[in-house]
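Heads up, one of the protein chains got dropped from this complex, but the rest are sitting where they should.
What follows is chain A.
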Amino acid sequence: MKADFCRGATANAPMAASVAAYGSVLGMLAAQKGLSWLDLLFMNSAVFAGSAQFVMVDMWSQHLPVIEMALAVLVINLRYLLVGASLGPLFRGRSLLCKVLLMHLVADENWAVTMSEQRKGTASVWFLFGGGVMVFLCWCGGTMAGLMGGGLVSRPEYYALDFAFTAIFTALAVGMFQGKKDIPPWLVAGVLALLAHQFLPGKWYIVIGGVGGAITAMLAAPDETPDLKEGARASAT
């Protein structure tokens, strides 16, 4: 339990470094919008979802559009429904209390790291939680540094910091590739995402691409791997 927690935290450290970089950009934007460190820290702890927080800060004004904000957050975070569902096998047999307590600290990063660990058959809820704590601490550290330190990285795109997220998620996606059977779902996901990104506002492309890929996989000929964990063991050998 404790060992798994530490393993999760360590495995997420490279991710967390890029999370801190990304967070510092949010911190700088928040400072421009007049958020106090307490506002931002409260948002970090309560919402804890990077892209949604960027949109919230973007929508920040003298009179907050509370309902529109919640709707925007709902759309951007729809993917967490799928993320949560994909964690079903990991949480199998755990108590409701455990699920209720641990799900809050599930971000894209520690989820992705946990899913690739799951393919090796060595993930656990403590691994997920350790990663969540690591990501949370770096997210808070990064955003606070950005809020306080302002002009240190005034042009993040100069250092290709904006590409850090694309690069890290590319690496994670590759780490999740399960072989030839994934090619059709990924192709469909990529094409749908491009189209949706082009023609639909906001972050719909993530949900549409992901669901399209999953449906493609469902339409393929049935295979013999009954669940994620056993499938992972088979492919690891």
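To be clear about the criterion, a contact is a pair of C-beta atoms (placed from the backbone, for glycine too) under 8 Å apart; a residue touches a chain by one contact, two chains touch by 3 or more; residues count from 1.
Just so we're on the same page, contacts and distances are computed from a predicted model.
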| item | value |
| --- | --- |
| Among "Branched-chain amino acid transport", "NADH-quinone oxidoreductase subunit I", "ABC transporter substrate-binding protein" or "Ferredoxin--NADP reductase", UniProt-listed name of the chain not shown | "Branched-chain amino acid transport" |
| From A:83, A:123 or A:145, residue that would touch the chain that is not displayed | A:83 |
| Chain A residues touching the omitted chain (full complex) | 14-15, 17-18, 36-39, 42-43, 46-49, 52, 56, 63-64, 66-67, 69-70, 73-74, 77-88, 91, 99-100, 103-104, 106, 108, 111-112, 115, 157-161, 163-178, 181-182, 185-186, 188-190, 192-194, 197, 205-206, 208-220, 222-223, 225-228, 231 |
